[in-house]
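One structure follows; several queries about it will come next.
One chain of protein is taken out of this complex; the other chains stay put.
As written, the chain order gives the labels A and B, with residue 1 at the start of each chain.
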Amino acid sequence: MAEKTWIRMSGLGGQGVITCAHILATAANQEGKESTVNPFFGAEKRLAPAESYVRISSEVIHERGEILKPDIIMIFHPHVITLGKCYTMPFYEGLQPGGNVIINSDQPLAISKEDLEKLNQMQAKVFYVSATQIASEVGGTELSTNMAMLGALLGVAKVVSFDAVKFAVQDRFGGKNFVASGSTAALDDVMKSKFAKVTQLIEKNMNVVEEASKRVEEYQL
Amino acid sequence: MIEQKVMDPQQLFFEAERQEVFITGSEIVKEAVKRANVDIAISYPITPQSESMHLVGDLYAEGYVKEYFRGESEFAVMSEVIGAAMAGVRVFTATGGQGALRAFENFPNWSGSRLPLVCAFMTRGLNAPLSIQPDTLEMAFMLDTGMIILHAEAAQDIYDMLLKAFIIAEKTDVHIPVGVFMDGFFVTHTRDKVKITPAEFKLPPYEPYSSPIPVMDMENVPFRHMRDPFVMKSNFISYAAHASWQQEVLAAAERSRRYIQQYLGGLVEKENENADILIITSGTAVSQSQEAIAMAQQEGIDVGLVKIKCIRPFPTAEIQQLAANAKAIIVPEFNRVGWMCRELKSVIEDNTKVVGGPRVFGGMTMPPEMILDEIRRCTQ
Partner (left out) sequence: MNKNLFKISPGYEEIMPAEYLDLINDGPYGKNYGVDDLGTFKELLEEHPLCAGCGLALSMRLILASLPNPEDTIIVGSTGCSALAFPQVAVQNIHSLFGNQNAVATGLKRALKLRFPDKIKDVVVVAGDGATVDIGLDMVMHSWFRKENITTIMLDNEAYANTGGQESGMSQEKAVLNMAPTGKKFPKIALPEVAQAAGCAYVGEVSPLQAKRLGKMVRNAILIAREIGPTYLQLYSPCPTNYKFKSNETMQKIKDRVKDGTFKVKEYITPEAEQFLAGIEEGKK
């Protein structure tokens, strides 16, 4: 049987959801696993719902499109849950038994009793991480929120190694090979302008990843 | 311009070494065009196509494509490529969804004018309210434009089909346009592994005088086309000429079969085709079906798969033979109208065994479980 981890990332345009997914998939590939990644978004707008799906498996992956049965759900912004800014409602729909939910928020969200009960029945684990705050503190820019989320993921489940992530970050921002779409390319330029050198960008972002992996906390359902 | 060595198509397609890269569908389009010796590319933005034509623009800036610009609308772009192709150069463009329909009047004109244009169609929902999400509805409209229609399943198909499309389209006895269709987002935006040939090799250039119709360059003998124009319905010859020309365009598509066989290994691909239950479909629906078939296998249900790569010309004989012994044929589709099901029903003798569906549309993903449900029903 194939060993599979399906990860659904939901966030808002401009938060780096798609970049985060790309880095994760590249890291998985680097480790010799099979992986595909594909984003789903509406208009290329900041704050519009944006999702990306990472499939990691020990065998060739045929399935395409949205991940309807995720093992891990990553929520990059409280609005995904509180304002329903996502492609799946409720946000945990399809989560596999014993799956994980990682939410970027400084404090637990007002999730309804009913939803919490359902999560409990599914034996889900819910984690919170102050990803945006960690990004500002450690990385010096909110644009690193996605890297903090990636760190939180590694803190919860070792889907890939830190080294592989470092390779992928290097490939993404240091390499010449990566091609970003129109609006993502524009944000890339902003990101790069915040750091004197690409090496500095990579180092700071890796610090964010490590810090967030330590600061992610389980919420008792 | 960047120097690249010309390689014989057969060699480039089948013998050249290949390197595996992990890139998106849009980036694969760039890699294919980079090696296709394209003279002119003309673009117009529409999601999910835009990214690929940005990248083709980069090829122009880098010196791989000789001329590139953004036209003023899809209708205009699809006419601009007509002028360029008639002048005898190799042309590439891309669009999708609303863009394809905005340009629609041009497509039968392309094939009627025997232009070997290659256009990538990145599919997208068409109906109101506005959608940018994947849906293959536009393909239903494109079926009878006279073009050759290829449907990529995933990453590798994009690369191979695009490069091969130029060579198939430009055969003198074919010389009609090829549309390479790929499902928006599912294929265009998915990052996947694909094997590509070295960038230092490209296809041979287009040979304008291999065209079966005169090149519009005033470098061949000047002549008056005809005594009476086609639209003057005054004369038997004009009727006859028009009727025979339509047949000739159809015949050109028929003649492409052997080249599709040669370069793409046939119009269909099949796996376990002797199973009682067969899934026949194209594009992303094939990928989802593969997962469903694996799930069915675990339940002890044997299911075969036929992937249709070329929809025009339609693999009629292949399908008839494959369908003959099947007890049930399932046709999953990413559109509301079920055009693939209609196509299959029109050629399969006992078409009561064709199950139309499952279908999703409006951008939805088709869960493999949906197909599995259909498989289970067929065993009852």
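What we mean here is this: contacts are C-beta pairs under 8 Å (C-beta built on N, C-alpha and C of every residue); 3 or more make two chains touch, one makes a residue touch a chain.
Note that the structure is a prediction, hence the values are computed from the model and not measured.
S.K.: Check the whole complex and report which displayed chains the hidden chain contacts.
M.R.: Its contacts among the visible chains are B.
S.K.: Of the listed residues B:Q10, B:N127 or B:N220, which contacts the missing chain in the full complex?
M.R.: B:N220
S.K.: Using the definition of touch stated at the top, determine which of B:S26, B:S50 or B:S79 touches the missing chain.
M.R.: Considering all chains, including the one not shown, the answer is B:S79.
S.K.: Could you pull out which residues of chain B are in touch with the chain that's been left out?
M.R.: 39-40, 42, 66-67, 69, 71-73, 75-77, 79-89, 91, 105-106, 109, 113, 208, 214, 216-229, 231-232
Simple rule for what comes next: only the chains that are shown with their structure count from here on.
S.K.: Touching residues of chain B toward chain A in the complex: what are they?
M.R.: Residues in contact with chain A: 22-24, 26-27, 30, 47, 50-51, 54-55, 132-134, 154, 183, 185-187, 189-193, 284, 287-288, 290-291, 363-368.
S.K.: For chain A, which residues count as touching chain B in their complex?
M.R.: Answer in residue numbers: 22, 25-26, 29, 36-40, 42-44, 62-66, 68-69, 179, 181-182.
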